[in-house]
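To keep things clear, I will list the structure first and then write my remarks on it.
What you see is the complex with one protein chain gone and the rest in place.
Moving on, here comes chain A:
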Amino acid sequence: MEPVEDCAPAGAEEGSGPSAAQRRAEVRRRKLLMNSEERMNRIVGYGKNDGDGSPARRAVEPRFHLDLERSEPWSSPVSTKRLSPFLSEAGETAERRGPPLPDSRDGLGSTGTTEGDLPGGVRQRARGNVAGDEHTRSPRKGVQKYLSRFDDALKLRSQMASEKTAQESSSDSEELDSFRVFRLIGSAVLALFVRLFVCKYLSIFAPFLTLELAYMGLYKYFPKVEKKAKTTVLTAALLLSGIPAEVISRSMDTYRKMGDVFADLCVYFFTFILSHEVLVLLGSEAP
C-alpha cells in the first residue's frame, strides 16, 4: 500500500525539516488529484463493500471534511465538517458519504498521515490545483504555528523544571526585602498607637488606609528589588493560551501588591486585637 510506504520513510525522515515535509505533501497532493475517487473510497471506507448497504447512514450521518488550518491538529479531526467538497462529489458519485469516526481515523492512518507532514489530518481535494496551492500554504502556516507552540511548551517545561530544582535548593520563595519589613513593622506600630489613642474616636481601618496610601508614596524611596518572574504551571498555561507576557507580568505584579496589602492588614488587625487583649488583661488585674 502506498500510504503505508509513505508512512515509514516519513516517520524516519521526520527530523529532516519542512522541505522534506513539503515534498511529501506535494507528492501526496498529486496522488490525490490523480486518483481522487479511489482515494476517497479508501479513506471513507465504503465503496465496493458498502456501496448500497446503508441508506440510513447516508441520510443521517453528516459529511466530513478535515481541515489542515486547525490550530489544534490533534483534536478530533472529524469534528470539523465542511460540506462543500463532499457535496460536489456526492453529486458525482453515490458512494461518497460521511463515515463513522473510527473508520475515518483508520482510513487517515492508513493514508500515511504523519506528525511532521500533516498534523491536521488529510485534506480531501476534489478541486483543481489553484485551491490546492492556497491550501498547502495554510497547512504550512498551521504546521509552523503548531511547531512554534510546541517549542514554546518544551522551553517552558524545561524552565519550570530548572526553577523547581533551584527553588528546592534555595528553599525561599519570597524574600522579605527592606520595604516589606518596613511595611509590616509600620502596620504593627500603627495598630498599637491606634489602640492606645485613636480607636475611641474613629474606626481602626481609617488609619490603616491612610498608612497604605503613605506606603504607596514611600515605595520609590526604597531600593527596588528585582523580583524574578517565576514560571509556574499557571503562567506557562497562560503564555501558551496566547495571553501576552506583559499582561501576565502586570497581573502578577498587581496580585503581589494586593498580597502585600493583605499581609499589612492581617498584621495590623492582629496587633490591634493582641494589644487590646493585653490591655484588658492588665486592666482586669490592676487593683
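What we mean here is this: contacts are C-beta pairs under 8 Å (C-beta built on N, C-alpha and C of every residue); 3 or more make two chains touch, one makes a residue touch a chain; residues count from 1.
Criterion: contacts and distances are computed from a predicted model.
Student: The chain dropped from view, which UniProt name applies: "tRNA modification GTPase GTPBP3, mitochondrial isoform X3", "NADH dehydrogenase [ubiquinone] 1 alpha subcomplex subunit 5", "Guided entry of tail-anchored proteins factor 1" or "A-type voltage-gated potassium channel KCND3"?
Tutor: "Guided entry of tail-anchored proteins factor 1"
Student: Given that one chain is not shown, which residue among A:Leu184, A:Leu211 or A:Ala236 touches it?
Tutor: Once the missing chain is taken into account, the touching residue is A:Leu184.
Student: Mind pulling the chain A residues that touch the left-out chain?
Tutor: For chain A, the residues touching the absent chain are 174, 176, 181, 184, 199, 203-205, 262-263, 266-267, 269-270, 273, 276-277.
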